[in-house]
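Omission of a single protein chain aside, the complex is shown with its protein chains in their original locations.
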Amino acid sequence: MKSSLGGLSVLPFASFVDLITSDQELQRELRSEPRKRLRELGIKIGTMETGLLNAITDVDGIKVGQTTIIKGQGKGAARTGVTVIFPHSGNIYEDNLFASYFDLNGWGEMTGIASLENTGLLQTPIFLTGTVNVGIVYAAAMKYLCRVNPNMGVTEEVSYPIVAECLDDDLSDTPSCPISEEDVFKAIEEAKGGPVAEGAVGGGTGMTLFDFKGGIGTSSRRTKDGYTVGVLVMANTANREELRIDGVPVGRKIQGYDYKPGNTKSIIMIAATDAPLLPFQLKKIAKRVAHGLAQTGAISHTGSGDIILAFSTANHIPKNGSVSVHAIKSVNDFNITPLYQATVEATQEAILNALTMAQTMVGRDGNTAFGIPLDQVQTIMKKYSW
Amino acid sequence: MKSSLGGLSVLPFASFVDLITSDQELQRELRSEPRKRLRELGIKIGTMETGLLNAITDVDGIKVGQTTIIKGQGKGAARTGVTVIFPHSGNIYEDNLFASYFDLNGWGEMTGIASLENTGLLQTPIFLTGTVNVGIVYAAAMKYLCRVNPNMGVTEEVSYPIVAECLDDDLSDTPSCPISEEDVFKAIEEAKGGPVAEGAVGGGTGMTLFDFKGGIGTSSRRTKDGYTVGVLVMANTANREELRIDGVPVGRKIQGYDYKPGNTKSIIMIAATDAPLLPFQLKKIAKRVAHGLAQTGAISHTGSGDIILAFSTANHIPKNGSVSVHAIKSVNDFNITPLYQATVEATQEAILNALTMAQTMVGRDGNTAFGIPLDQVQTIMKKYSW
Amino acid sequence: MKSSLGGLSVLPFASFVDLITSDQELQRELRSEPRKRLRELGIKIGTMETGLLNAITDVDGIKVGQTTIIKGQGKGAARTGVTVIFPHSGNIYEDNLFASYFDLNGWGEMTGIASLENTGLLQTPIFLTGTVNVGIVYAAAMKYLCRVNPNMGVTEEVSYPIVAECLDDDLSDTPSCPISEEDVFKAIEEAKGGPVAEGAVGGGTGMTLFDFKGGIGTSSRRTKDGYTVGVLVMANTANREELRIDGVPVGRKIQGYDYKPGNTKSIIMIAATDAPLLPFQLKKIAKRVAHGLAQTGAISHTGSGDIILAFSTANHIPKNGSVSVHAIKSVNDFNITPLYQATVEATQEAILNALTMAQTMVGRDGNTAFGIPLDQVQTIMKKYSW
Partner (left out) sequence: MKSSLGGLSVLPFASFVDLITSDQELQRELRSEPRKRLRELGIKIGTMETGLLNAITDVDGIKVGQTTIIKGQGKGAARTGVTVIFPHSGNIYEDNLFASYFDLNGWGEMTGIASLENTGLLQTPIFLTGTVNVGIVYAAAMKYLCRVNPNMGVTEEVSYPIVAECLDDDLSDTPSCPISEEDVFKAIEEAKGGPVAEGAVGGGTGMTLFDFKGGIGTSSRRTKDGYTVGVLVMANTANREELRIDGVPVGRKIQGYDYKPGNTKSIIMIAATDAPLLPFQLKKIAKRVAHGLAQTGAISHTGSGDIILAFSTANHIPKNGSVSVHAIKSVNDFNITPLYQATVEATQEAILNALTMAQTMVGRDGNTAFGIPLDQVQTIMKKYSW
């Protein structure tokens, strides 16, 4: 069967990659497909301005690191990785941030949430990865925390790593558990501000979205009050017919690219803002992340682990008893609606960036997730442009 | 300024009603504007079939009663009422149903939720009304329960009425608290199955939606497994520019009908199904109601009391200790996704029915909420029809 | 059968009151039994110091008002009332406080909790009353708010009254709904700082506790950091054999005073502190209120509406958009444990004060709730004193 990639008629990818003999070659080929962010396609979501990079890193101090693992084909093929978000540029163990959590459809895993809800604090970096990697990533995260905070678990309180996952089993041979602690440390070491790689990278390497290739996506918005909201998603959810781009039912209009859905999937969504918000306000932000997901057309299937975490970088809470009373700032709830709008818009665009930036990938047993055909997307959107 | 109502060019309503001298005449005039349900305009939401009536009453046994109060003009004008939903045709006090609650943005009131969450049960009818009426409706509901269950609060457990509200202060002179217990009893007595009046009726009489006139709306869907999901909303929320109909940004395309938003608003959404669901599953249904709201474009402003209740009519739980162990049925979560889709679709259409069915209304101090111009809606939708 | 009241051998109360012909006489007689607070009996709970009054009013600014209704005997007898807590001395509508809620076993009613959880704010006085009075108290509370805040529901946001209840049906003829709006206004007008009447007063007039007479109780503690925690309970719960006073199983040791339990009962517990705490911290305080209840031996029966609200008077949050960012203080969680201990101790003692301060009461149909015999309490406690 032939399929159409990027508007070109080519050999089916599964056959194509049979010709590839080395992992290096495989990675190079997989990455050769030109991909664009949604705005590069001329499509905007909403009415607010983006931040400079249109990324979660527009929230000052946030750093993102990613390790991408693409190894082998057929049985034992690995298409997985890890993405780590450092919520500020300092030592998050010593210097905590307010955070909250919303379980939209928590058929998935996010560790550390009991502690996050009890303390209202984010106390560690946030790790995103494939399902079977959670344990090893957690172990590595704990070792990292012990290393940079030698007194943790000796004379000082432990922090509980946030590790969230989606199932990358369609493309990756998950029972082989391909991630090592070194892969996690590598992501940590490479974490930086600036542009964030999107699509089939990091924790999102092996994921699918609206039955096309998905993965990591990000976006941001700025309010008139000068606050920034950034969202980063690891997107692995929803069926094609659900897909809406700015309301247009693109998923129902796209031709070709048959893909048989496997198990139900998940999406992890992280929202960050420099607006000073308290934990109960961040829970309200997290609920607007759910609104953003819904506005892409997703209905959150039963097995989809749709889990949301929101944090604010504005108030720094020291992790010790040295200060008896914290002085905190908090946006007046009467003025918070622009932050809600920013969240809804940035979430949508982050999900759609994960979609448009993800190139076609062939994984275990020849399973292929096609990058959404950008030419078709543009054609459909032009037809219904408002 | 002239404005266009239902395709006709007429005097601005605020001037128009100055000519009216009696409440009867006022009510007649206000109701003379022809309104249609969304499907009567040729617009469908989603892909699933509706129930026979496309209403919450498609769930067998559900009865709805409404009292509409339209009195006076200017200072002291009342545009309010009460809508009551009987969740089954028997005595809900003696014969409870599983239910759950989701606080999407609970800046509003729904009484009885502590009991509902603790017992997992809906034990009373559900009352929807304007904000200042909550106390009197609660008192009337309690009297009604005492009357039909003479042992309640004597030898048997009390049930706590579910009374939810939205603020109808733009059109109604709320501090005058115009509802009486008799108005509540009247709604109870008139409750029946069959078609449900929509728009500016019952609890929704004085409400606005997307800066047009809003109120009560309902819709339903049937799954291939033969289950029905029905949704009824009392809709009083969101700004015009948010409005999307099937993804089309109708709110940004409509011409004219300036309306200065007052305080932020609310929406109460009730989902019912005959599918056998447990309380934790109904909470997941309630979260899909939120998805449905989001897909109309709403972002849930800070002051909007967006509160959701979901119940299932399938398992009847007797309110006493006569049975030591209940035999219960529950849909397998692996098969629940069609109910989610049904909920998302029915919620959207219920909200949009509240919008298209609500006629223009002039309330206190000449404040006017215009019915959304159906001709413009149709024109815009045709332009972008997929 | 003779029974022993306060150490004196008297006629059974049910016969005794048959001799009484007027409500005034009835009230006088019922109040003639000498009662004492726990500390007046020489019993202390815990190790921390109490506030000056050992009452919730030790938290600066808190005012309590109570209307007690004792009317008639037999059928139609009323033993009910309302207790109102003003959380500070200003206008709580304009000047909100952080608050949170914990549903320990919410088979009861507390209105206004959706709004409280969404905003993190207490925006109205707190009303405690008998079950069937909730509607009328809510309506009166709303009228009161409209009166002192004429723009509420017109140009300003509505606040949703907190009205909580326990079932006083054993002593009061509840279906007769004996409370009027005037009774509520009276409690509001009489609210004041200083000592708080305890036992069979206000909302607690008709309640029972550990199968003895219960009602309103209060206590407070001061931490070494100079913070005060005050607790006020409306206590109507638990069976006699559960009762522990400072660990001693007093309920199992008391002789006589047979009382047939009616329906299961409830307890509403309100904790206040002048320590600056955020909503998520107040939820943790509320959970320690549950610990305090447990340490009295209560197991929280199925039908007991055990509902807890906690608020802090330290941060005042204006109810409007005039301030874009609030400056807030918050106790460091590393230093919060003394507030937990204060809460556990004050809750226990508040419950026990409700018990020891409540005099014997005869209600509808001659139903009699005996005041716990203080002489027996003292004798038992002395035997096991540590």
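Letters are used for the chains, namely A, B and C, taken in the order the chains are written, and counting of residues starts over at 1 for each.
Definition applied: a contact is a pair of C-beta atoms (placed from the backbone, for glycine too) under 8 Å apart; a residue touches a chain by one contact, two chains touch by 3 or more.
For clarity, every value in this text was computed on a predicted model and none was experimentally measured.
Only one residue in the set A:54, A:105, A:273 or A:353 touches the chain that does not appear here, and it is A:105. In the complete complex, the hidden chain is touched by one of C:44, C:192 or C:252, namely C:252. Annotation: of A:169, A:198 or A:345, A:169 touches the absent chain (contact as defined above).
Where chain B meets the chain that is not shown, the touching residues are 117-120, 225, 276, 278-281, 284, 320-321, 323-335. For chain A, the residues touching the chain absent from view are 103, 105-115, 117-119, 131-132, 134-143, 146, 150, 152-158, 160-161, 167, 169, 174-175, 177, 262-264, 303, 305, 307.
One chain is missing from the display, and on chain C it is touched by residues 47, 104-105, 241, 244, 246-249, 252-253, 264, 284, 287-288, 290-295, 297-303, 333-337, 340-341, 344, 384, 386.
As a working rule, only the chains that are shown with their structure count from here on.
Counting the residue numbers that touch the partner chain, chain A and chain C have more than half of them in common. Inter-chain spacing, taken between the CA centroids of chain A and chain C, is 48 Å. Contact of a single residue of chain C with at least two other chains is seen at positions 117-119.
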